[in-house]
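One chain of protein is taken out of this complex; the other chains stay put.
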């Protein structure tokens, strides 16, 4: 059925359509005692808003979050945390033309086939506004992970052909450039590329990377719920993502074993890996090295060129999309990737708590 | 916890270690009335056995499957189908040297960190023998999918640098070459490459592709349980897979929207796509075109060169792995990829059955 | 973790505290195409409101429901249906005295032990206001079940010692008496009993029955997810319920097999049972007869007599509860029982859709 829930123990359920009254998320299973305010969540939501730059939609999205339940005296109570964002700036007239036709690269046709009809206003449930719930929940997960010394950093590696060089990393630039790239110079080149795309009524794709530091070894479950498998699902579930790589990813298929194995060594009394081709995961379980992943995002399908398509009556037609659309979704998807990774990792930490009998004995000591 | 179950409605649970008494799988939720014999399953298991060629381990694995429950008078009964394969050729002495050290690229270290100790015989639960359960269940899923007109074909696209050209596809060759490539000529080149790897005590990676034809549109759930997200998890959960691509995959990040969108058109009264960059999935839901995916497999980590590592006492040591190991896991993983895709798709078909009220009315007509 | 989700395919997640901003429920997996309005849901919510009679709390609860998502042009879209009820009449001052002590018969102590602290306003998450989400979702389930010819009727069988005779059943009286009894005369006696309870600062328990008609045979899964097991969990999860009976329930333990077996016979070409001691369920699967169940509800624990208890500092104290409390929860729990039964049955119908290969072939016929 609808598949709007994610996570086994830190379980989120998102709801809402692009042009409905509101969107939101319910977090069920958030541990009690986490300090949490609306401001903590708003910071994340603001990162997914369109910027005020030329490379983003001129649409204004206010997206103020409200905590409806699950927080008392500034801390989570252990019961469901319900978060809501009211829709304020949706103009249905922008989208009325698409009610009857199937936009190429969109989910219009597949929703109609699945459900028999669809909420066509702004893409309805398949709109990127759906990610508001993911990001709001991701903010909560990140706050809790930070208490455990775990931090995540996602950023744009490339937009179209413009790529941040491997040896450059300016963490501050991620939050300050409109591209979310860790390099101001590359970001400017990417903006120029996007400006050219927009002039030719076209759009661009790109690559997002995410790095997780401080994760203890042992997280992830053998066989089907491997940590890398769960991360792959988490980020592939974001609209427009078409490929996922863990660690060195696609490169490994061309390598020899002697080039790809990471040697173990000792450092300060801990086992470490001398290299990290594996991306911090061995046999589906975290190994204590940074966890690294990379996703490939397709170009925005909404372009202003004329396109061939069909309508609901089965007639071939020519479509011209109008309205307000980002020429690239990558920068706004960065915080979504970070959020999905955080949700996945936190769930993995919770699932692993009972891995050893001695852990149960720690939580449930004999009563005197 | 342990994560050895897969699927929501067609749910499988695998069990067993490399050197235990047996391995197996329980399928819970197989629809009643499917004709099923041990031979149906054995055909699949035989495809994952090491071949009798120079590029495979000389280890002999018999792997005869036995149906223990859930089949009566030649048909599934709707109750759990339990399948077992007894371990017959395991020699523990082969592996005794690794009991105390962490092999690079293996899960030895991470299992110890997670559980406090591990069954070190042949990798225990993290051995590739774990895939026996996946393949046995995959055989059942494929049999049912075939009744619905859906067929899956997985094959090797490349081994190391040796790649099957895009315009060549000999389906028979997949089943007859030791590499599972759809081209005999490329397969011979790959065998030569592997022979050279073995001479230098090294191993190789490669790429597997899978194509699903006949899937109706509408399969896959919006948001978190998108069909591509579920497929990504399914194949990323196979040991040694480090990247997953749907449709054109990584290529899309460099493309423009006008190049990547697939135009809709009409053909024989059906909606079709003129191209299939999307790989048969739009908005996470099947669109009726063939579903295509690609996985990148790392080189076998067990190589016979000396490697740096540490032991359980935290001492840095030099390790020489002996024993019987494939120089490449790709050919044997082909049927595993096909099986995981089949399990995922069948589960998707079952999950979608209640998508419309009218479907319930078909299954539960009013009683006269 | 928090356990606020119910159902596998028709999955609901409820949220909200007694004195928070709002309460609500998200329904994920509602089939598309169900006509649904706020009025449909309001009718159910109005049934759980305190009446305007002497036997109910003088507290005014407005409880207006709003549909936030998942309905378009008057029909469900297949995506999550989010329902919200704003809290309007909560007076925190009513409850401030209980912040620091453990009320007998309430969850104050156990919440503190579980989470380390609690939202003490009006019982927080353990308040009976939590059932708003259950009833709102139950209204949707009942609407869909009605389309399939299935109808549920819950009512009060007894309050304290006052019991409706077995041979009396006035369906209209259920909706019109303040006790929800199917007999006006017994209802008046029960009201007298409750008036006496209130005068002595005391409260009463009672029994609720539920009857499901029109359920096709075959619903319920063997072994752990038997229909009766799922119904038992569903209704036992309602606060204050301490016992559940299916069919003749506790009576069967004193019977002989010859008295308890229901003989099969034929009627109008259908298999029927001549009696229905089993309550419509055999081997955990519906048999086509009416499904009957009975729950026993404890007396309201909030009474105005002085009670012995302890506070959070571990001191023994004497407690006098004030505020507005129903002398009996039974009448308001009737619609909650009906809702939980409906949610359980609908989920069972969805789970059963893939029980036979031929059902898949009906939903997925070969494409021409």
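We call the chains A, B and C, going by the order they appear; numbering starts again at 1 in every chain.
To be clear about the criterion, contacts are C-beta pairs under 8 Å (C-beta built on N, C-alpha and C of every residue); 3 or more make two chains touch, one makes a residue touch a chain.
This is a predicted model, so every value here is computed, not measured.
Summary of contacts with the chain left out: across C:50, C:149, C:249 or C:290, the touching residue is C:249. For the chain missing from the display, the contacting residue among B:103, B:125 or B:143 is B:125, taking the whole complex into account.
On the side of chain A, the interface with the absent chain consists of residues 8-10, 29, 31-34, 76, 78-79, 144, 147-149, 214, 216, 222, 270, 349-351, 353-364, 366-367, using the contact rule stated above. Residue-level contact of chain B with the missing chain is found at 1-5, 9-11, 13-17, 20-24, 26, 28-30, 32-33, 66, 68-70, 72-73, 75, 77-82, 84, 114-119, 124-125, 350.
Mapped onto chain C, the interface with the missing chain covers residues 1-6, 14, 102, 104-107, 109-111, 113-116, 125-126, 130, 158, 160-161, 197, 201-207, 216-226, 228-230, 232-234, 236-237, 239, 242-250, 252-266, 269, 271, 274, 278-279, 282-288, 296-303, 305, 307-310, 314-316, 351-352, 354-356, 358.
Criterion: only the chains that are shown with their structure count from here on.
Taking only C-alpha atoms, you rotate chain B by 180 degrees to land it on chain C; that is to the nearest 5. Averaging Cα atoms per chain gives one point for each, and the point farthest from that of chain C is the centre of B.
Each chain gets a centre from its C-alpha atoms; the one nearest the centre of all protein C-alpha atoms is A. Separation between the centroids of chain A and chain B, computed from CA atoms only, is 26 Å.
Annotation: 38 Å between the Cα-based centres of chain A and chain C.
Of all residues in chain A, those touching 2 or more other chains are 1-5, 14, 114-116, 125, listed in ascending order.
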